[in-house]
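Complex shown without one protein chain; remaining protein chains in place.
On to chain A.
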Amino acid sequence: MNNAFIVGQYVPGESMIHRLDPRSKMVIIFLFVIVVFLANSVWSYGLLTIFTVLTTLSTRIPLSYIAKGLTPVWLLIVFTFILQLVVTKEGAVLFQIISYPIYSGGVAQGAAISLRFFLLILVTSLLTLTTTPLEITDAIESLLHPLKRIKFPVHELALMMSISLRFIPTLMQETEKISKAQASRGVDFKSGPIKNRIQAIIPLLVPLFVSAFKRAEELAMAMEARGYQGGDGRTKLRELRIEGIDYLAISVFFLIVIGLFLTRV
């Protein structure tokens, strides 16, 4: 469908990153997001960049594909850089653009923050590029499992997520069908002022919602007929297993974190 934005698009593969348990991937990325903010020297940024670049390369996903997917993000990164450049007033004045002084601190700050931003986006999109949404759901269920003690509905949440994932394409097909049906009755989705176009969405949304509720009701009945009684006593077909490569990946990541603390100023 929409190829311009890759966050959330899985690319099948057999690389080491693909084969990692989704839980280890999620934990590493979660820690990475925190750790990125601790970097404050050239060396520490260098270390994180090398880690990210090597991880990206080892997924064996074509770089052009990743770069294309990040296109909308580039704009944001460039914008952040310029903003930092203009706002920060530290260090020596490097040069002036139309009598506006640019400081050396601004350049450093801008570069650091855009790099941080870039690394964050790249690493998190690697998760969705190498992990199916279903695996992510399983990982969330497994990672949140301890919350069951405080009566947090972990199983129900995971089931909701996987059913939503399953119905996204179905509802997309339905949206297309309804929009064609309404267009054939004279609804114009594609031209006219924005206000009219927004109004044209209403005859699309109403039938879509009605049918979604009907589907939900039928699905609930089908689930009950198939013996669904909630999460207790349920077994699972899909199994997550921590293996050798997971320990390896986690160890490598901790080495990076230690390295980061050593290179910090």
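Simple rule for what comes next: a contact is a pair of C-beta atoms (placed from the backbone, for glycine too) under 8 Å apart; a residue touches a chain by one contact, two chains touch by 3 or more; residues count from 1.
Simple rule for what comes next: contacts and distances are computed from a predicted model.
*Asks:* Which of "Transport permease protein", "Energy-coupling factor ABC transporter ATP-binding protein", "long-chain-fatty-acyl-CoA reductase" or "Sulfurtransferase complex subunit TusD" is the UniProt protein name of the chain not shown?
*Replies:* The record for the missing subunit names the protein "Energy-coupling factor ABC transporter ATP-binding protein".
*Asks:* Which of these touches the unseen chain: A:40, A:71, A:104 or A:173?
*Replies:* Candidates A:40, A:71, A:104 or A:173; residue touching the omitted chain: A:173.
*Asks:* I'm checking contacts with the chain that's been left out. Which of A:80, A:142, A:162 or A:263 qualifies?
*Replies:* Candidates A:80, A:142, A:162 or A:263; residue touching the omitted chain: A:162.
*Asks:* With the full complex in mind, choose from A:147, A:223, A:242 or A:255 the residue touching the hidden chain.
*Replies:* Answer from the full complex: A:223 touches the omitted chain.
*Asks:* Footprint of the hidden chain on chain A, which residues?
*Replies:* For chain A, the residues touching the absent chain are 134, 162-163, 165-166, 169-170, 173, 214-215, 218-219, 221-229, 233-239.
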